[in-house]
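My questions will all concern the structure given below.
Part of the complex only, each chain left as placed.
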């Protein structure tokens, strides 16, 4: 579906275009066309390939989707794959894709499987004509910046989730089963963000130093800013991943420890029953000559001995922390 | 066994050749010969070595098999080893090998231990004369592309398997023993794919930038595409391997947890039996003066006390989650 | 809040300035202005951006805060982010931030969220005019040196904490639960220091060799000293992190071992009760012909047998280390 | 002990030499001497140092032994350390050492602590005069190739051992204790092979590309073949090491699981005894009014109740998989 198709010149909007007019404007000097597609049909993609003369391998990637984030140069144009991550209400992450084709005088962005669009990016660009004057390279920056900035709230949410779980690991009332399940789920989602951000980090590093693709030239400091934000995300996630691993190990230790405690209580209670049972057994023997059996207060005395022994045991178990 | 032996010129099939004619066509300018062997005998390999003047070390590798994936240059020709992975019906992976000798005017592909052939690659090449015009380098690309594309369904299958197992780790009804066994088997198979893809990734990186072997020149973007697909596979597997490791740790925690639960139930039931047994023991004592024994309703009362005590315990154990 | 605003020339203090005078002094050759802000308002930052002509991306970072430690060049000026770590009385770490803008003739330091200031750094600089003559680059060094030197007591404290915990892992009287909790907390805090120091290490490495930013030129040995101190910190923490991981594993082994010991004691005590109970049960049977029951000393003899059996068991359990 | 001392010219054997003749032949152009020593005495080494003018640091290494595999250049000559691994009948590995001094016109190989010699390498060289014509560099290649080829059967044996152990981890009848012990031993032996092959891999990489020592020039493809074989070994071992680590974790999970099962059985059997004991206790009470005691079929009925309760429990335990 075509979302937008606009020509820009000198950092200002020139005109909304129909698809057929694109090739005319692309040919004009100092002018560039910015087209936004959402979940395009193969026919729409083929039309764009023709208008912008896109490389077949890049179009194939956009068509198949599920690409690894990357930045590729084809002659003087570029093909960029970004992953858009959105957190659903239940905390689960859904991964969409943003493919951007950038040439000296065009930007084609293809969004698939993501709910939120990039109207705000277009608005920002149109608000900053001084920067938009840099041409299609600035649009690429603005799109990447926006995608990366949207990672931060997700990373923050996962971070808070880890802190919440950490607090519960050491609480005796919390469900260990649930803690494990949440830690595993957290790790899984950290890996999703990692797989979106880490390859992009690697790719963006090539836009911020050394030889820079001509489309992006003069924008080095802006791409370095994206790089820096990505690095913050990736290192942050690396640290959290390690903590999740440690938390799983610690949780196992806590479970084993609680096993110890259950066993000690079990042993204590067993002893509290075993002593009276043993004494009762002794006075249940049928020997003819058991003097205690004739004592008037033999029975209450035996009960008292049982109670006394149990009280003594109780006290010692309490002191030893078994009960 | 010889599968095919064809000469091509200007991107079009020229003729099917007999083995003896090979050397004639190899000598012609602008023409190249593409030979496909399957499980060749030493004699067939020796014949090919003579026709194409292959290096003894490369032929030795093809002869022995079980090579690590690699790309080697010998003068102006290349020797490429690929691993072909096929999933059997029971999910087990079988590894075959594809050795490709490529010179300026020949391609010799030697397939061993794999069921599926490369007829589709030859068909694709003959359908795209514009690309086939690039010569033997394009055939090498097409073969590599096909081998790598066949990894994807396997990686997908392993991925789905992991998801299925993940779901079962936290289900109490599933067999922990089977979960462990499947996780181990999954890890083993992930390593097989890793050992096919990771060395190839490293090797292909040399075909997509910097100094490029002459046979592959002008095809840089195509080899970069193969590189990119391999990277997707390798990073994906790395991520899954780490999740399998985490899943094994989590599974251990779940097993230990279930041990705790078994122990708590064991303790609860033991207590439910121990209390009546203790009371019965007390009234089984042979003291002469136990007033309760003469009571008319002593027996039912004692039973009621036992039942009451057990009901109380039951209720407390339920509340504590031990039962 | 403005803390200080001073002009320096030839390594000596020239004058305290008002904010409006800054631009005048910045324009003078051989003179530089050093401004220190603490938790500035957006307006204060905007004023400084105007006076010093700071890059918008750098100001944005200073405004948002929570940056990763880094060193960025913008033309002939630099933007440096440092993390300041302070240990609270309960051992918890709080992380503040220090952003430094450095140009050929100015230094602007912006401190947020940290209690301790840098008056001592200014004092040191004014005490060493020979070094301060190097200009703004030396001030940058002095600030970085001070930040890094403040990491050492924290690393030392964490190190001592690890040693204290290590001692307690193998003591049987210590609480395993508390040991685990402290190890986890220690690991978490080690990661905080690591995330402050490791990225800075990477960044500082670019100031001590190869191409050096002009502002820092001639100070190479001083930045290498900072680099060296950071390396000491980072490697130290890496080592401790690994030991914490090992300590967690070892602690788990100790817990499991103590489970074994509890179980052996439980079994031993159960046996000590089971033997007399069994013997008593036997002599509680109602068979008509049990000769022992008529013996005059049957009862004390049975008690003696019980005691004897228990004594024997006790001795064997002691010998086997079960009790 | 001197094993061999032969002069070669143009790829053919010239003469067997006495030690005194060595220096004469070393001085001749186009001729080289190949000496093989086994467990030499210091005097023999000193003699060789004099004849070949060997560097004192290299001789020192050969004298002390227990070196890390390496390749060092001393001027126009080289010193190569290889580790020879031999598998004893009980599967244990013994590590010998092969030190090779190579100059433009000599090869001195010093073997210590290994049973198998290199007569086959000398025979191969003499069978291939075309290659031997390359001089001492080819002999070095042939020795390295032989040492590396001897690693393969060992790696294969360790691989098979892992597969055998893997099968037994999941068999309930196998001894977990033995499985652990074998996994540990396997890991230890994998590390031995790793420590022989990994440093050599690193060293050989310098003989197969970039600047090549003059002695080895023109043999690049042959050393690349050795490199490739080493890489296969090293990557293979890396993969196995990781699987052994996983197998140890999995084995721990299996042991914990079997603990669960033992505990469930223990609990089940305890219940089967506890129920009749409790019922018997009740009818062993001495209340005057227990109507059941007077029933004619009270006793068999009570036995039937016990049996019935146990049958019910048995059935439920079976269904729950506890028995």
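A, B, C and D label the chains in the order they appear, each numbered from 1.
The criterion applied here is as follows: a contact is a pair of C-beta atoms (placed from the backbone, for glycine too) under 8 Å apart; a residue touches a chain by one contact, two chains touch by 3 or more.
As the structure is a computational prediction, the values presented were derived from the model and not from experiment.
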Worksheet item: Shown here are 4 copies; how many are in the complete complex?
Response: 5
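Rule of thumb we're sticking to: only the chains that are shown with their structure count from here on.
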Worksheet, complete the sentence: In whole angstrom, the CA-centroid distance of chain B from chain D equals 25
Item to complete: Please work out the Cα centroid separation of chain A and chain D, and write it as a whole number of Å.
Response: 40
Fill in: Residues of chain A engaged with two or more neighbouring chains
249, 252, 256, 259, 263, 266, 270, 274, 277, 281, 284-286, 290
Worksheet item: Hey, how would you classify the chain contact layout here, line, ring, star, complete or other?
Response: line
Practice prompt. Going by the contact rule at the top, pick out the chain A residues touching chain B in the complex.
Written response: 55, 57, 67-68, 70, 72, 74, 176-177, 180-181, 183-184, 187-188, 191, 194-195, 199, 245, 248-249, 251-252, 255-256, 258-259, 262-263, 265-266, 269-270, 273-274, 276-277, 280-281, 283-286, 290, 292-299, 302-303, 306
Discussion item. Considering only the defined contacts, which chain B positions touch chain A in the complex?
Written reply: 166, 169-170, 221-222, 224-225, 228, 231-232, 235-236, 239, 242-243, 246-247, 249-250, 252-254, 256-257, 259-260, 263-264, 266-267, 270-271, 274-275, 277-278, 281-282, 284-290
